[in-house]
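I have a structure I would like to understand better, so I am pasting it below and will then ask my questions one at a time.
Omission of a single protein chain aside, the complex is shown with its protein chains in their original locations.
Each chain gets a letter, A and B, in the order it is written, and its residues are counted from 1.
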Amino acid sequence: MRRGQRWIVLSALAAWVTWATPAWLHAQDTPTRGGTLVVAISADPGHLNPAITTSGATHTAAELLYNGLLGRDERGDPIPDLAESWTIEQAGAAYRFRLRNDVTWHDGTRFTSADVKFTFEEVLLKFHARTKASMGGALAGIDAPDERTVVFRFKQPYAPLLLQLDATEAPIIAKHVYQGSDPQTNPANAQPIGTGPFKFVSYRKGAEIRLARNPAYFKKGLPYLNELVMRVIPDPGTQVLALENGEVDFLWGVPGPDQNRLKADSRFRMAQTSYHPGGSNCIMTVSFNLERPILKDVRVRRAIAHALDRDAFLRQVLFSEGRVATAPISSELAWAHARGLNMPSFDRAEAERLLDAAGWKKERDTTRVARGVPGVQDGTRLAIDFLHFPAFSKYGELMRQQLGAAGIDVTPRPLEPAVFAPTVFKDRNFDTNVISYCNGPDPEIGVRRMYHSSQIGPAPFTNAAAYRNERVDTLFDLAGLTVERDKRTPIYRQIQEIVVQDLPYYWLVETPTTRAWSAKCGSFKGWTGLFAEAAFCNR
Amino acid sequence: MSSALRTPGGVLGFTLTLVFIALALLAHVVAPTDPFASVGSPLTPPSRAHTFGTDDLGRDVFSGIVHGTRTSLTVAFAVIAIASGLGIAVGAVAGYLGGSVDDVLMRGTEAVQIVPRFFLAVIVIALFGPGLDRVVFVLGVTSWPAIARVVRAETLSLARREFVDAAHALGARTPRILLRHVLPNAVPTALVVISLSAASVILLEAGLGFIGLGDPRSISLGYLANNAQRFLRVAWWMTVFPGAALALVVLGLNLLGDALSDLANPRRSGRTA
Partner (left out) sequence: MSGRYLVRRLAQVVPAAAAILITAFVVIHIAPGDPVLALAGQHGDAAYYALIRAKFGLDRPLPEQLLVYAANVARGDLGVSYVHGRPVASVVLERLPATLLLMMTALIASSIVGIALGVGAARRVDRPADLIVRIAALVGYATPSFWLAQIAALTLALGTGWFPVQGITDARQVWTGWRYAADVIHHLALPALVLAINELALTTRLVRTGVLECLATDYIRTARAKGLPERSVVRHAFRNALLPVVTVIGGRIGMLFTGAVLVETVFAWPGLGQLLLSSIQTRDVPILLALFLLVSLAVILTNVVTDLAYVWLDPRIRYE
């Protein structure tokens, strides 16, 4: 390329990069030091130890206090954090990490590999649901040959490890604080000591958590903010009011109805992301209880899928914040997300045709009745229930309306989260339900548990449909062993093709959230729990 | 009752109450659209097609209010029926028989009066799940003390009157005396308490709906208010009309109760009898 041309290309590239840089990183001018950031959180976390729980409330409030071995960049790829470099050995059956030697805990003690070994063996693998479920069975052992080295040894090559090591999936806690105690009742859970950019100052239960800058943070120069306050404001409408009134600077989510108004207001900035400390890359998924006779026929399930207008869900429930799901794996996991699948489209005529063919006839009543359906007595009405968290009641309303038009009687049953989980997974007392299944950073973490036959059981948010398919099981097992991403892509494609045919679930909408913050502040990292590590506020 | 209508407050109260009862009874006529059905585009302001606008799912707000009022009034009616039954029975027996029976019944009444109805309803719903029947049951068995007190007071004074002695002398038995002579005179005063109790039951049920513990299968004014909270800034009609309807129902019942009360105690209104 000639010189002039190169310059043109480079400037065009620079211009494009500037334009394409998400709102996150737009800085008004150079970062200013100091200041307080007030963040609204929706629920009181209860305690501040993110290693013993996957609760969104705890992780939202506490991740700034800790680090993981690795972090993740904007595209979701692993970057160094507590570990400064790593090597993959034995084709993925062993991972060796070299740790930094300049990290100290908030109380001054040095961070070493012993902390990592302790955190995984005594805490994460016992209490952190996602880590336990994914790594627990595959891990052979963790070695800490010296203070700066940790080696993870697996029974077979284990693909997703590098994406499971950030503060959301595997925060590292202090051995000298937790050793010899029960991690769930240790008082340090309310007065945490971590390695993160902010240290703990105070926690007023139900009201607020105050954090202060960690002057000894190992990333020199960071953080810029002096103080960070997390305010508990359960009502989303009040959160928006507080932002507009200047009492709060950062919101984790903006309710749909307020988004247009905030977008038009130059005092605020907004950006969308699929990451959330409680679970990323989530898809609202309808599960069919395959053990129920009414739902055993795939034509009935396909009819239900054809009867649902998912664009209406997107508009009316999510106010267009999100996307209709075009594959069982979230589009955020671009390398695994299959394109061009034959997903059922919104076609009520087709739905009615399928139901007729399956033996569900429209007679006098608006609801269809069974005539010659195997396993179902003649004259039974096509009536199903639909379980959901109270927060998802709009989904129930729309299901009832849309399926009712096709002759299916739907009864929405709202259940509090604490009751929903045992009803669905222990008692299996449901026909259909809707769950926000979060794929996580890697399909091995959040997708496998939905389809693998070994995941049918009382543990919450596993294989709700009770789907069994040997081929799919084998494919998942294979994908978990394959470390190279480009080799995993075709395996996941095959899985998705089968699953779309079998339809144990129906994938409605992908649900990113919109963060909003005062325009006086900037440089937030929306793709990670360390969102304010490099943030600053100009006042 | 007719003299209560002579005051402007009484007239207004009576009218409001009647209007809402009529609305409730004729709900399917006045608002034939299914309140749960999407009939228009979401979040449209009041218009010719939809008098009170539509909500976020395109449902007609007017229809929601009419059917919600029906639910609220049905709950109130059922609760009052149970509470009146219990209250009149307890109050009449206590006032008529007096003595230790009265003592025991009054201690019981005090004990029930203390129970915080809202919190008990919350626990019952948390343990048994939501549903109108649970709300009616809990409120019904805890709302009777006020009625019992009034009925007892009236019975106490009436039981000493000559016509009761006369009835006794003629050979009438106690239950008959109670039913035919004492109660008919006690009930008008009880109506005051009954109408005020109905108002507070409606507010309690709305409060439960507001925090999300209402019956998901029936539209209620509390549910509408809860739903409308998120849309306060973009769709004022979703909050204003249900809130106004609620306030008007309660206002009507209160005015009615006031007018009846003035009737029973003319001095209280400042008009020297």
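The criterion applied here is as follows: a residue touches a chain if its C-beta (ideal position, glycine included) is under 8 Å from a C-beta of that chain, and two chains touch if they have at least 3 such contacts.
As the structure is a prediction and not an experimental result, all values here were calculated from the model.
The chain not shown here is touched by just one of A:91, A:140, A:207 or A:334, and that residue is A:207. Touch with the chain that is not drawn comes from one residue among A:184, A:366, A:429 or A:474, which is A:184. The missing chain, though absent from the display, is touched by one residue of B:92, B:105, B:225 or B:260; that residue is B:225.
Looking at chain A, the residues touching the absent chain are 36, 38, 43-44, 46-47, 184-185, 189, 204-208, 210, 229, 231-235, 237-239, 241-242, 244-245, 247-248, 390, 416-419, 422.
Residues of chain B that touch the chain left out of the display are 9, 107-108, 110-120, 122-124, 126-128, 199-200, 203-204, 206-207, 210-213, 225, 229, 232-233, 239, 243, 246-248, 250-251, 254-255, 258, 265, 267-270, 272.
Throughout what follows, only the chains that are shown with their structure count from here on.
Averaging Cα coordinates per chain places chain A and chain B 47 Å apart. Residues of chain B that touch chain A in their complex: 36-38, 42-43, 56-58, 130, 212, 216-217, 229-235. Looking at the complex, you find that chain A touches chain B at residues 235-237, 240, 255-258, 260-261, 315-316, 390, 393-394, 396-398, 400-401, 411-414.
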